[in-house]
Each structure stands twice: as C-alpha cells, then as structure tokens.
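Okay, here's the structure, questions in a sec.
The other protein chains are all here in position, but one chain of the complex has been omitted.
Chain nomenclature is as follows: A and B, assigned in order of appearance, with residue numbering initiated at 1 for each chain independently.
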Amino acid sequence: MNRRTTSIVAACCLVVFLGASVAVLHHSDQVRPHSSLDETLYISSPKLLKRASLGYNGLLADIYWTRAVQYFGGRFHDRSASYTLLAPLLEITTQLDPQLTVAYEFGASFLAPAPPDGAGEPERAVQLMEFGIQNNPDNWKLYYDLGFVYYLNLKDYKKAVDAFARGSQVPNAHPFMRLMAAQMAEHAADFNTARMLWSATYENSQDKEIRANALEHLRALRVDEDVTHLQEAVTRFGNRTGRLPSSLSELAAAEGLQGIPVDPEGYPYKLTPQGRIEVRVPEDFPFANKGLPPGYKPTPKFHTQNQ
Amino acid sequence: MNARILHIASNTFREAVRDRVLYNLIAFALLLSGAAILVGQISIEIEKLVVINLGLTAVSLFGIVIAIFIGIGLVSKEIEKRTLYTVLSRPVRRWEFIIGKFFGLAGTLVVNTFFMAIGVFAALFYVSHKFVRADALILVALYFIILEFMIICSLGLLFSSFSTPLLSAVFAFSLFVIGSFAEDLRGFAGMAHGFTRWLATGAAYLVPNFSALNIVSSVAHGQPVATQLILHNTLYAFFYAAMAVSGAVLIFENRNLK
Partner (left out) sequence: MPAIEILGLEKTYKVGFWIKRPKRALLPLHLTVEDGEVFGFLGPNGAGKTTTLKLLMGLVFPSAGSARILGKPWTDPEVKAQIGFLPEQPYFYDHLTAHELLNYYAQLSGVPAKDRSHRVTSTLQRVGLKDIQGVQLRKFSKGMLQRVGIAQAILHDPKLVFFDEPMSGLDPMGRREVRDLMEQLKHEGKTVFFSTHILSDAEALCDRVAIINKGELRGIGAVADLTSSVQGKVEVIWQGTQVPASMKALGAECHVIGDTVRAVMGESQQDAAIDALRRERLRLIALTPVRTSLEAYFVEKLQHAETTVGTNA
C-alpha cells in the first residue's frame, strides 16, 4: 500500500466511522432523551455545586437553566404529570447565578400552577421569588412575579396586594404596578384584575413559553367572562319569562345583542337543554373554568395551541 | 505486518509503564480511595456512597490525566525529538506506527485502571466488610471509564499527529471538558435557531459524548444500568475512537517530518 492508497482508505474510514458514531448518538438520544439528567441531580446541593464549579458559576447556571427548560419542555411534550425536578433545577440555577431573572419568571409561570400545567409547588415558587428579590432589589418585575403567584395560585389577595405595592416603590417601576396594587385591593376577584395581570405578563416577558401561556389565560378569561354574563342572561330570561330560552338566538334577541355571541375561537356558544352555557370545543381553552360540560376532565394542555 | 503493530504496542506499553509519572498518579489515586474511607466515616450510611463516588471519580480523572499527558507525550514527543526517525527508517508503515501506538496506550490504561480499581474495591471491602450484588455495577462503571479512555487516547493521537505536545494536551483536555457537557450542548442546539442551531448541532454531535459514559453517581446509589445503554456506549466508543484514529492515520501519512 502506498501513501495515496493508505490516505484514501483512512479518509473513507474517517467518514464511515464519523457517520456511525453520529447515528448511534442520534439513536440513543431518541430512545432515552436526557438520560443523564437524573444523574446530574445527585449533586443537588447548590452550595456544593458552587464550590465545585471553581468560580465558573455563571456558566454552570446557564447549563442548569438549559436543563430546566429542556426538562420542563420534554415533560410537557410527553404529557407528563410530575415535574419534581423543576424546583431543584431552578433553585440550583438561581443559587449559582442569582441575577438570572428569566429563571425566576419561569418559576413563577411554571412552578406554581398545579400539574399538568406546572409543578404544583406555589410555596417553593414564592421562596424562589423572595430569593430573587433579595438579590435583585431593583428589579420590579420580580415583585410582579411574586404577586402573580400569590394572586393566581395561592389566592392570597392580601399578600398579592402587598407584593404589588412593594414593587411599585422600586424606582423605574412600571406605573402599572401601583394600578395593580390598587385594583387588587378593591376588586381582587374581578375578571378585569386577572385580565390586567395576564396582559402585563404577556407584554413584559421575552420568553416564548411564558407569553404563550399568558395568551391562553387571557382567552380563558374571555370565555369565563362571556359564560358568566350569558349564564346571568339565561337566569334573567328565566325570571322574566318563566322558562328557558329555546335557543341562543332567542336569548341574544331578548338581550338586544347583535348576533349570536362567539368564543375567542370564533365558534358560537352552546345553550344546552338544561339551560347551561357551554363552549363548543372545550379543548380550545385549556385554562377556562366556566362553560365546560359537566364531568369534563381537562387533558394536559398548554402546547396544543402551538402544535 | 501485524507483528510490527504488536511490537510497537508493547514497546509503547513498556515506555509508558517505566515513566515514573505513572506510578505517582496511581499512588495518588489509591491514596484518594483510602481518604474516601476517612471522609465516609462522617456518616455511617453514606460511607459506601462516598467510597464509590470518590474512588471511581479518582479512577476516571486520573486516568484521563494519564491518558492525555503520557499518551500525548509518547507521540508528539517522539515526533519532536526524532526518536521517530530511526523507527520509520525501518520497514514500518506510518499507519502501523499510529495503530501500534493506540493499542499500546489503550493497554497501558486498561492495566492502570485495573490497579486503581483494586484500590477502590479494597476500600469498599474495608468499609462494608462484604460485597453485595449491586457492587457488580461498579464493574460496569469501570468499563465505561475504560471506554472514555479509549476515546481520549484516540483524540490525543489525532492531535499529536499534527500538533505540538502542549497544544495536543490542551485540545484533548478541552474536548474532555466539553464532552462532559455534550448532552447539554445538544439541548442547547435544540433550543437555538438558524445558523447557531446548525453550528451547535454540528458541534454537539462531533464532540465526544462523555455525559452518557459517566454513571458514577447512579452506580453509587445502586441504580441498575440498562443493557441498551451498555450496547450504545460500546458501539459509540468504538466508532468514535476508530474515527479519530483514522484521522490520525490520514494526517500522519501525509505529514512532512521536519
């Protein structure tokens, strides 16, 4: 074998083996994605990690942040019902880099809600927010996130108001914070309050997932609001005429509405023979609380809109 | 032809074994296993955990250091210091030289690992006074560590076929570090867009996948290892090492030895 032959053989081997190794890797990724993630959390003490990272905290924080996002996204995709590792991952991330604000936002949106929308750990989410506030006292958004969790998931309106009020004290805080504090103090359970909250989230976040989530909530709010008003109209109708409306058009005419009310998806609402107002396709509105058929169990949701 | 490869391999082995650095590193690793016993005495339940964690990590890290420094020294140094001239003036083909070197290095590391592993098992026995079935998992972890060494050796060989000893060591070590985060790199590639995504994906698949080969923690907790993982890792290590060695042959075959 002369030099040229050997070179050609070597080059071919190089390409073939490269392809083979990539193929094996790809296959093993399909079969067991994130197989080493469980492995990584065996060192779950943030302090130990901080020391082990030899000062490269920021990089390690970024790595853990990536893992947190992958973990959550992967589980959502798999319709999983538990996200036990999300809290530790976010905690480690923020311990390593307390200024990584997107991690706190992510925690507020996805740690607090109950499964399958989130990890169902609102208290831990609160702790995370407080830690964030401690380390980033000039960031009004963290107060927002805190108030968010209290309002939405813990339904502790007093603490929510408190959070928004604190946040409004921060220099350069969005004026909306003071508004929110006031609004919440007076009309905690109003639809408008919730709408303001979710709109603010949608407008102020850069993160794709968080914005999509906020949008879903806004749509659900609309549904809740519509159904509530329509249901009230049914009741008024019943009080006036002593019977249920035969159809939605009759109800609409009686109320003086222009045409049949439609849901955010564009489908008209349904009026059941029992006099209930329902949405036509409940799956379109993962976060709606009203207008769902009796006994309807919501399936794990969220990304359906984006698929 | 095969005889020459064998001679080169055994000579490489002999030269490596005589290098005192090797002994120092092995001794240090064994010392660490001993230290693990002391550290573990802080809490009785985690004694075993600490011994396995610390012991296997020592085997892995020291082995990587040996693989890089001795391995690269053996090839780059030979090229730099012209020991190679007298070898290549004989009926030895250049590719035989590279492959012989690889097997010599690999053999050295397997023997190394064997001795260091004895240290770990000895420490384990001292701490637990008996062996349980789950301890066989340690052997799997050691097997994976040996696969890591094969990959690092092949990379060291690849770099030393064209670079100086120092640079080769730096490149190989960098790839080891990056490779330990290979899975994160693939995750990042999945989240990126456009050109970054393309670049990151390429890098993520080219970088040696050490994250899958590191099962030290799970073995310490007695978690079983999927057969599929063993198969995947074996194939991957074989293909990757073969690729790097092919690259080394290709480069070395066409290199002017000034």
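Rule of thumb we're sticking to: contacts are C-beta pairs under 8 Å (C-beta built on N, C-alpha and C of every residue); 3 or more make two chains touch, one makes a residue touch a chain.
Quantities reported herein were computed from a predicted structural model and do not represent experimental measurements.
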{"item": "Contacting the left-out chain in the complete assembly, out of B:Asn2, B:Ser89 or B:Thr227", "value": "B:Ser89"}
{"item": "Hidden partner chain, touching residue among B:Lys130, B:His193 or B:Lys258", "value": "B:Lys258"}
{"item": "Residue touching the undisplayed chain, where the options are A:Asn2, A:Asn172 or A:Asn239", "value": "A:Asn2"}
{"item": "Interface with the undisplayed chain - residues on chain B", "value": "3-4, 7-8, 11, 14-15, 18-19, 81-83, 85-93, 254, 256-258"}
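We adopt the following convention: only the chains that are shown with their structure count from here on.
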{"item": "Whole-Å separation of chain centres (CA-atom averages), chain A against chain B", "value": "43"}
{"item": "Complex contact set, residues of chain B against chain A", "value": "93-95, 181, 183-184, 186-188, 190-191, 205, 209, 211-212, 214-215, 217-218, 220-221, 226, 228-229, 232, 235-236, 239-240, 242-243, 246-247, 249-250, 253-254"}
{"item": "Residues on chain A engaged by chain B in the complex (per definition of touch)", "value": "1, 3, 6-7, 10-11, 13-14, 17-18, 20-22, 24-29, 31-32, 34-39, 42-43, 63, 66-67, 69-70"}
